[in-house]
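Missing here: one protein chain of the complex. Every other protein chain is in place.
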Amino acid sequence: MRKYLAVLWTDARQQTAYRGEFLLRGVMIAMFMFIFVWLWRSLYAIGGQAEISGFRLSQVIWYLAMAETVILSGSRIFEEISAAVKSGDLAYTLVRPYSYLGFEMAHSLGGSLPRVALNFVMATAVVLPFVQCVETTVPGALGFLVLAAGGLVLDAAIAVLIGLGAFFIEEVQPLHWVYSKLLMSVGGMFLPLDMFPPWLQKISNWLPFGLIIYAPARTFVAFEAGFFLRALAGQALYLLALAGVLWSVWRWGRRRLVTHGG
Amino acid sequence: MPAIVVANLSKTFRVKEKAAGLRASLRSLWKPRTSEVRAVRGVDFEVEAGERVAFIGPNGAGKSTTIKMLVGILYPTTGTARVLELVPWRERERLAYQIGAVFGQKSQLWYHLPPQDTFDLLARIYELDWEVYRQRLERLVDLFEIGQHLATPVRKLSLGERMRCEIAASLLHSPRILFLDEPTIGLDVVVKHQIRELILRMNEEEGVTVFLTSHDAGDVERLCRRAMVIHHGEVIYDGKVSTLKRNHIRSKTVSLKLGEPFAGFRSPGVTVLKAAGTGVKLEVDTRAAQIDQVVGQLMARYPILDMTVEDPPMEQVIAHIYQSGEARQGEDVAQPGQGE
Partner (left out) sequence: MRKAATLIAGYLKHNLMSAIEYRSAFLLQVFGMALNNVIYLFFWWVLFARWPDIRGWTMPMVATVFGLVAVAFGVANGVFGNCLRIASVVVSGDLDYYLALPADPLLHVLVSRTYVSAWGDLISGLGIYLLLVPGSMARLPLFVLYAGIGALIFLGFAVAVGSLVFFVDQSQDIAAYLYNALISFSLYPIDVFPLLVRLLLYTLVPAAMIGTLPARLLFEFRWTRLAAMVGFAALILLVARVLFLRGLRRYESGNRVTVRG
């Protein structure tokens, strides 16, 4: 286990090796937060209501800030993995005494770690001047950390699975698009799931995407013990299922590599 | 017990034929036509602990396929192999802790970080005791003279410096066998020499078995005492490097830059390979002529500005072995094992 934590930490350090480039990425989230702040101000102004679906304007904005923080730290490891599968370089990693799946998960999370920190700082920097308060509580913030971590692990697992899709199809990029768009839409990146029409809410609650974005972000602004525990359980269940799928796909792929030489 | 035992090892690949044109590709969806490629055909050999073996052959001869089987990342079609008493493809992870591998193209070092970080990481991956690791690192750093590079990001290192770090990394866990796949490719002469000396020292001081594939005759000559030549999937020569040289390197190439245009040169055993203006390339058959005599004659005939005398390329040597139909020589063939 220690070896995978070491991989994670090393990767986190590699990400921050280029300070300038790294900081520029923060500009993305700043831009999105800027757009959202103005958009939502208008929306609330039009309706004239102080609350929509139980969310105040400041809560919605902080919700979005946290949602963006998580989604923009998402894993991009599927590109590396699919390239390694296609080139056959993957075979060479089998010589090393570690589990490929464990290594790639650690690699992915290591990449996410510094990004989460950066995104959080940048989002906060943009939002604070407009909203002038921080919409959270201690359990909220802690709950966010836990669910965000779980969400990123789920996201990493999905990304690895997509990468391994290269064993089956030529281009896995479209798979990632679909995933990423699903995450954005029914995951609750653009607006809290509570604002969805009821039938859509029901569907979204069953899908794993909301567990990655909506759950942590909502917990941050409106902590609720029951919700938190249900979300955690949901994450655990999906992770278990994913682990099973990943394991079988990996074993199949590895067997194919080792028998056919890739 | 030998470090590596290989018996009747074979690998046949099935390759799908890709046809051109729409109709043909549709047809191939229906009935894919496959052809067989026999990459490795019944290879036998044994390597004792502490030996330095060169595994040479032209591209596509089956070198990488064989090494992949020895390291456990490829299943053979038939035959057996035992590396350090483990079956590589069955006990790959156990074996991984005891072998080191340097694949010329695939680096182990994290590109944007200093080598020190990769070393620390590898210590964790190979589960080394931290004190043991520290001392080991110190020794390797000393030996490989990479102390000044430890804190420089790998991307800023020259190819030679990087290669030294790469090989040091592969030795951190004190493996018993080191597999090197084209380790000196792309390096300049001085650096090649350095790397060879380092590997030699590791072998002499620590008894690491060295299993090397290379295209470079210099690697083979300087580093290894024994050579196995593989061609079309078969080992066509297995014996001492000195014998290889003596029996099969029958010529030398002389490249010259003359002070005046070349106007022909006749001498027994000398063939003109290429001539253009003041540049000439000759092949001297060393059985029929003495190199120093030929050079003397050339110097008498033409003013010579520059001259290089080289061994023929490895491909030529191998082609010669193949043509002369020499079967495997030298070591005893290992007993045939159970088929897998």
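Going in written order, the chains are labelled A and B, and every chain counts its residues from 1.
Here, a residue touches a chain if its C-beta (ideal position, glycine included) is under 8 Å from a C-beta of that chain, and two chains touch if they have at least 3 such contacts.
Keep in mind the model is a prediction, meaning the values are calculated, not measured.
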Of A:27, A:128 or A:203, the one touching the omitted chain in the full complex: A:27
Subunit A residues touching the omitted chain (full complex): 20-21, 24, 27-28, 31-32, 35, 38-39, 41-43, 46-47, 169-171, 173-175, 177-178, 181-182, 184-185, 190-191, 195-197, 200
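Just so we're on the same page, only the chains that are shown with their structure count from here on.
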Inter-chain centre distance, subunit A versus subunit B - centres from mean C-alpha coordinates, in Å: 45
Residue ranges of subunit A in contact with subunit B within the complex: 2-3, 6-7, 10-11, 13-14, 17-18, 89, 91-92, 94-98, 257-261
Residues of subunit B that touch subunit A when the two form their complex: 11, 13-14, 65, 68, 71-75, 89, 92-93, 96-97, 99, 101, 103, 106, 110-113, 117-118, 120-121, 124-127, 153
